[in-house]
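What follows is a set of notes on a single structure, which appears directly below.
Note that one protein chain of the assembly has been removed; the remaining protein chains are unaltered in position.
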Amino acid sequence: MAGNDVAQMAHLMRRAGFGTTRTELEAYVQKGYENVVDELVHPERGTPIAEDILQRYFGGEGAYVGLWIYRMLNSKCPLQEKMALFWHHVFATGLGKNQHILASSDQIDTFRRVGMGKMRDILLALSKDPAMLFWLDNNENRKGEPNENYGRELLELFSLGVGNYTEDDIKNCARAFTGWTFAQPIPLYPHGYYSPDFIFVEEEHDAGEKTFLGHTGNFNGDDIIDIIAAQPACAQFIARHLYNFFVADEPQVPSWNVTPPRDAAAVETLANAFTESDGDMSHILRVLFNADFFKAARFAKIKSPTELVTGILKLVGTHHRPEPGMGQYAGATSLMGQQLLNPPTVEGWHTGKEWIDGGLLTTRVNFAVKEVSDAAKPGIQDVIAQLKALGNDAAPEKFVDKCLELAGPMQVNDTTHGYLTQFAAANGPLNFEDEDASEETESRVVSMLQLIVASREYQLG
Amino acid sequence: MARPYGLLRAGFPYLKCLSMRRTTNFPIDIALGKEGRLYIMCRSDGTAMIRKYTVDDEDRGTMGGYGKGDGQFTWPVTIIADSAENLYVSDEFLHRIVAFNSEGEHIGTWGEHGTNAGKLNGPAGIAFDADENLYVVDSLSHRVQKFTKDGKFLLQWGSYGTGEGEFNMPWGVAVDELGDVYVVDWRNDRVQKFTAEGGFLFAFGSSGSGNGEFNRPAGIDVDAHGDIYVADTGNDRIQLFNAEGRYVQKFLGDATLSKVALDYMMTNASPNRMRDMADLEPQKYLRKPKSVAVSNDGLMFVPDNGSYRVQVYQNQAVPLTPQEFSPPRRSVTLHQE
Partner (left out) sequence: MTATPKAPVLVVVQLTGGNDFMNTLIPYTSGIYHDSRPVVRIKAEDVLPTNDTLGWNPHATPLMEMFDAGEVAVVQGIGYPDSNRSHFRAMDIWHTCEPEKIGTEGWVGRIVRELDPRGQNVLTGVSFGQGLPRACALAGTPVTSVGDLDNYGLLTSIGDTSQREQALETFKQMYSSTVGNGIVMDYLSQTGMDVLKGADELQKAPATYTSDVEYPKSSIAKSLRDVARVHLADLGTRVFYAQHGGYDNHANEVPAHPRLLKDLTEAIQAFFTDLRAHHTSEEVVMLVFTEFGRRIRDNASGTDHGTGGGAFIIGDKVKGGLYAEYPSLEPSRWVHGEDLEHTIDFRGIYGTLIEQWMGIDPTPIVNGNFEQIYPFSE
């Protein structure tokens, strides 16, 4: 199997999914890159995860985030989960305000359902999502007393970006969404959460004439979304978001109106794909993953906590069937600064370099090191089995190369490689065939993997 | 006790609701003790406990807890009581049976993970026969095993499949007073009835949401009349079948506020207002019930898994003698006497 094909596929699966086990990776390579892209962008053709099994073993809405991580690891349509995460980043809605985990998890379910369709449908679903309506106060947006919060963020953060609309557009946008709210759900006590449902309250809706982005009419919210989705600025804005999430780290969103994209041509390509497909995510993503700028962007992003955690779990090959304790991984991403369902503000998580500070790096490194410490895990056993081919008295360089290959394939610079080789050489000969030395060998492999996942390079994906 | 010749089904009304969120979070099963004592098994992600409770809606504390140690459970599924009111709990993650006395002291644990005879692989439903031997549904090995109370293997049957006596991840089990065994064949959406030794007798149910159909049924119980109660989890209901497996009726839930819930709401002004603004109809329905238990005096207890409570119904069936119940007829009739 050609090394570059493997590395290219691993790159695709880190970005379009959450990493792979080695076995999965090799199976994907067999299928061929473009075929895999096709499969990824059409989750509707794949086999969905068995919901009855999830329902049987993971009870209770409190388990949702752990269960989501389980889905990320085990979905046969990982891009669907990745897109749900993408929209969660963009349409950041915080559980801290609503305290209604069912509303927040319903929102992620909605992103999973509509997230690879057309932009218009996605924005419409968003605008009817009770968690979002409450998060941005649209439940208080009424005829004659508009609350502009949702109207403003819809334009600024969810679709167009600063500079592509006026304050009057915001006012009229907000007016169009008056009366878009949700029915009061039965409160939590004494019998648990009930999902809120969207309702349109006609008497609270301002049916008057509005002028929005140059169009005039008695617009309702759907009309506004139609206008937004047809804006070139919307194509540009979503293209840049996709680039930032799937290709390479951009600066934080609030600076986008003053800082140009790092690769304007790439964003243009994605924006064109948006326009030519009427905002069809599935089509844009196909263009993205097949583009040279994507293929060339290996390790150009700092892994989000969710990517780091799922990537490690894929490497060690655990959690491919239901078992308790998925919640600990929800806890792990939180400690690394990404509490799923609860982004800090409506801007979402700051990404890239901002995923790293002293405490967060410590948490990332210690988590990763701990996960690879148990040689009995299936993924580590796989690595050990593949190393047998090196035979006895293996050269430390070869050992390091092979470990890096199996842990990624990873790229490290020459100095890092040099130190890892020194480390490998420091404890005597490496005998992979020798059965008597197997315990010692396993511990040598674990130590090497620990350093690899502790490296700077491993923070990049 | 001999089965009645027939039944006059006068009604099966809702009686009351027990407990609330925080006291019984995600109740997955219930064991009935004497003098109104109840043992409610609660399980959710990272927590598990037995809540001791009474039919008068009184909280009597907890037994056991989440974990892997002695007297703990990780993924408890079923709780049953023996004649001395010792409690037995199956744990489908730790592949074992844990026993407590009614005071909550841990009195034993047995079971070893494996697929050979006598080993456990995802034990789900458990039930005693009249001699207090224990039937254990070994869900991941798609079989039923019979043990003595302290874990000595007696016999087994079943394998993966859809035929008679075959299973796909079975869940609940019940034994009637004649010794016959009922197994909920979870992923095949049916119930199978066997002799005490595993001889196939009959099966009923198929996938769907119509009367007598199932969407991933879980727990089961059989009352002294031979009536069969099945927790039809995916359809959010309990279904009642007669002794022949013919559909009789369904229970969708009729919950009212329990006594403790009422007390609680009296000190919570804001939720009271929210309730006033809400459509309250959904609050009465069962949400993903995973088991059902019937008492000798005709009470049906449904741990309402998604609603943190137990709904109680009162059976009003009157036993009939042959004098009171004419012989079976082959054909339906319009003739009135």
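When the chains are written out, they are named A and B in that same order, and each has its own residue count from 1.
Everything that follows uses one rule, which is that contacts are C-beta pairs under 8 Å (C-beta built on N, C-alpha and C of every residue); 3 or more make two chains touch, one makes a residue touch a chain.
Note that the structure is predicted; figures quoted are calculated from it, not measured.
Within the whole complex, touches from the chain that is not shown fall on A, B. Only one of the listed residues, A:46, A:254 or A:344, touches the absent chain: A:344. Interface note: of A:51, A:354 or A:439, the residue touching the hidden chain in the full complex is A:354. Annotation: of A:195, A:275 or A:334, A:334 touches the absent chain (contact as defined above). Listed residues A:32, A:96, A:232 or A:325: the one in touch with the omitted chain is A:96. Within the full complex, the residue among A:162, A:233 or A:460 touching the omitted chain is A:460. Although one chain is not drawn, its touching partners on chain B can still be listed: residues 22-23, 59, 260, 263-264, 267-270. Counting the whole complex, the residues of chain A in touch with the unshown chain are 94-97, 99, 249, 302, 334-335, 342, 344-346, 350, 352-354, 356-359, 361-363, 365-366, 369-370, 373, 413, 415-416, 419-420, 422-423, 426, 447, 450-451, 454-456, 459-460.
Definition applied: only the chains that are shown with their structure count from here on.
Distance from the chain A centre to the chain B centre is 40 Å, each centre being the mean of its Cα atoms.
Against chain A, the residues of chain B that register as touching in their complex are 20-22, 25-26, 28, 43-46, 74-75, 93, 169, 171, 186-187, 216, 218, 233-234, 255, 257-258, 260-261, 264-265, 268, 271, 274-275, 277-280, 282-283, 287-288, 304-309. Residues of chain A touching chain B in their complex: 52, 55-60, 62-63, 66, 183-192, 194, 323-327.
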